[in-house]
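Only one protein chain is missing from this complex, and each of the others stays in its spot.
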Amino acid sequence: MNPQGNREMEVSTRIQDSFRQKLAGFHLENLFLFMAFLLMCGVFTVLSPAFLTFSNILNVLRQSSIVLFLASGQTLALLSAGIDLSQGSIVSLVSVITADVMMRGYGVSAGILAGVGVGTLCGFINGLWVGKARLNPFIMTLGMNYMASGVALLYTGGDSIFGLPKESLEIFGWIGEGDFCGLPVPLILGGLNLAIMFFFLNHTKLGRHIYVVGGSEEAAIVSGINVPRVKVAIYTLSGLLSAIGGVILSARCISGQPILGGGTLLMESIGATVIGGTSLFGGEGGVLRTVLGVLIMAFGVNGLNLLATSTYMQDMIVGGIIIFSVWIGILRRREG
Amino acid sequence: MSSRTETVKPPTETRKSAEGPAWKKIYQEIPRDVVILLCAFLVMCAVFAILKPQFLNFRNILNVFRTTAVVFILASGQTFSILSAGIDLSQGAIVSLVSVVTADIVIKYGVFWGIVAGLFAGTLAGFITGLFVGKARIQPFIATMGMIFIASGGALVYTGGIAIFGLDRPIYQSFFWFGGGYIGLIPVPVIAAILVGIIVYFMMYRTQFGRHVYAIGGNEKAAIMSGINAGRTKLLIYTFSGFTATIGGVILTSRILSGQPHLGGFSLLMDSLASVVIGGTSLMGGEGGIFRTLLGALIIGFLGNGLNLLGVSTFVQQIVIGLIIILSVWLSILRSKRA
Partner (left out) sequence: MEMNQPLVQMQGIVKRFPGVVALGGVDFDLQPGEVHVLLGENGAGKSTLIKILAGVYTKDEGRIFIQGQEVHDLTPKKAQETGIRVIYQEFNLMPFFSVAENLFMGREPLRDKTLRLIDWNRVYQESEEVLKRLNCPISPRKMVRDLSVAEKQLVEIARALSVDSKIIVMDEPTSALSLHEIDKLFQIIHLLKQKGVGIIYISHRLEEINRVGDRVTVLRDGHSVGTRKVGETNIDELIKMMVGRELKSKYPYEKREIPDEVVLQIKNLTSRGKFQNVNLSLRRGEILGVSGLVGAGRTELARSIMGLDPIEAGTVKIFGEEIHPQSPRNMIRRGLGVLPEDRKGQGVTLVLPLIQNVTMVALRRILRGLFLSLGLERKLAAEYVRRLNIMTPSLKTQVMYLSGGNQQKVVLAKWLFSQARILIFDEPTRGIDVGSKFEVHQIMMNLVKEGNSIIMISSELPEILGMSDRILVMREGRMTAELNREEATQEKILRYAMVEAEGGSSAQTEGGNV
């Protein structure tokens, strides 16, 4: 127990007081998860020397920050006992809009603004229907997923947008592949996101209300919380975060692709959130846990890659892990 | 002390009478929203027919039936999942899995074994999902979502990501029959759909299993108290749902004569779901049935075809379908007496 124990102490002494309170609230499952993560990294390090290299780690972190953005939004949805299945196509839609605006010569800022705006709008529409019309979030975001993807494809007629103008290319590319003070830009953005989300969930009223709504909607109503408004906020934020993730991903590919978010991105987002321990039933979990989930998935997949495991095999493994995590969650619920 | 003894007002469809011709009796049995849906469908077809006369072309209609047949087959299995207040998201992925396995085995061991292998693989996937939902009690949407990973991952692993070609050789001609052949004037897929439809009809309305599905979807607690084995029923539901996806997969593979690990994408799943949802089967379970799904599948099929003829991009169709699903669910919530 000692090596892990020492490392854990290192971690906690570096964290501020408010963080420590939350850490003190960490229970056995999280500890177990963290240890599982370390164990996994240990195994990969032994099996593949390339794993623990600085460049590899940085690369994984760079890519995983995209998932972190999506997963933070997903965490919000799950905390309220909902889910956001539209994240993938919001990424695609944002990608093509951003690229197109830049192609028309309006510049990077306008492009990003437009893209993020559209993504947030999609989230807002989700929120309206889930919050006000009381539609099942599952069906609503599933439908939105299909629609947004259709809009993205329609927008470009199915083609991808390459060859961005030179002025935009540099800045845009920097967002995805560049460094800032030695660290990858996406990583810094991800870190900022993490800090803001943590703060939001734990230190603001709205953040609290999200937990209450997920924990027990009746209790929320009785406490005078405006439940519809909270839900609108949740899905709007999730759309916003997905949009940012979409911008970063597009920046990495320096192009606009209408199927950019169509792969396993949504699964990774949900998977990370669920593996991290945020409950599907709502009311329990948080961004720190999600970060852990993101790291586990990201480094897990990376390790498997380095071991030359087929990506498809990886998909299967990830699917299995997600189901397993949910199962554990259900067993726990039944005991508690 | 809050015993609500409210009585809900009965529906205003009191147009019942004991006497009258047979067709009138049948008409009175049909729920109002189905009648509306039927009218909407006919109106839609009329509009398309006016705008593009080829719509009513025999060849065209046959084509629509051929493609709709596969969607209907999948949707029949999906109907069971949704009736039980669950859902099966893995149907698309199972189609992909079946496609590659079938193609591969057909080439290696012949048509017969290829189909057997495909049926086995797909039904097994459904069975595993059934174990997750029925025995491990994992929520259907997570279990089937995880199965998407596993099944499509499995398909990709199996072929290393590439498609399997070579089925168009004359030796495999008999295989083509499943997707492209005819019995008389009727395409085989349509016959298959009719057969599946009849089987599902009996399963749903004339077996204990069917009743159990409705009971579980209607009120799982009451169903368990009535002695129904919910876990076993759910296991059967998802196995069957996977099985229907399997049949669809064999037919589709036969049509394109190749094994494609991406054959059953998101759109196939959405079409399957849309058919069930538009038909009016409630997502909350316990209400709905195969006839509604049939109507839904036809609507989706002809809508797509009409839009195609009008030159509307498939992407727009995608948007339309997504919108229709959302609106249908919203309508059913508004109409719902259970909210």
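Order of writing sets the chain letters: A and B. Residues in each chain are counted from 1.
One rule holds in what follows: a residue touches a chain if its C-beta (ideal position, glycine included) is under 8 Å from a C-beta of that chain, and two chains touch if they have at least 3 such contacts.
None of the values given here were measured: they were computed from a predicted structure.
Peer 1: Out of B:I26, B:L185 or B:M225, which touches the unshown chain?
Peer 2: Answering carefully, the residue with contact to the hidden chain is B:M225.
Peer 1: From the list A:A77, A:I112, A:I161 or A:V212, pick the residue that touches the absent chain.
Peer 2: Answering carefully, the residue with contact to the hidden chain is A:V212.
Peer 1: Among A:G150, A:G283 or A:G303, which one touches the chain that has been omitted from the display?
Peer 2: A:G283
Peer 1: On subunit B, what residues meet the omitted chain?
Peer 2: 1-11, 14, 16, 202, 205-208, 211, 214-215, 218-219, 221-229, 282, 286-287, 337-338
Peer 1: In the whole complex, what residues of subunit A lie against the chain that is missing from view?
Peer 2: Against the left-out chain, subunit A lists 18, 21, 24-25, 199, 203-206, 208, 211-212, 215, 219, 222-225, 283-284, 336.
The rule is short, and it goes like this: only the chains that are shown with their structure count from here on.
Peer 1: Could you state the distance in Å from the CA-based centre of subunit A to that of subunit B?
Peer 2: 32
Peer 1: What part of subunit A is in contact with subunit B in the complex they form?
Peer 2: The contact residues of subunit A facing subunit B are 129, 133-136, 138-140, 142-147, 149-151, 153-154, 157-158, 262, 264, 267, 270, 274, 280, 310-320, 322-323, 326-327, 330.
Peer 1: Over in the complex, which subunit B residues touch subunit A? Could you list them?
Peer 2: 132, 136-139, 141-143, 145-150, 152-157, 160-161, 266, 270, 273, 277, 283, 313-323, 325-326, 329-330, 333, 339
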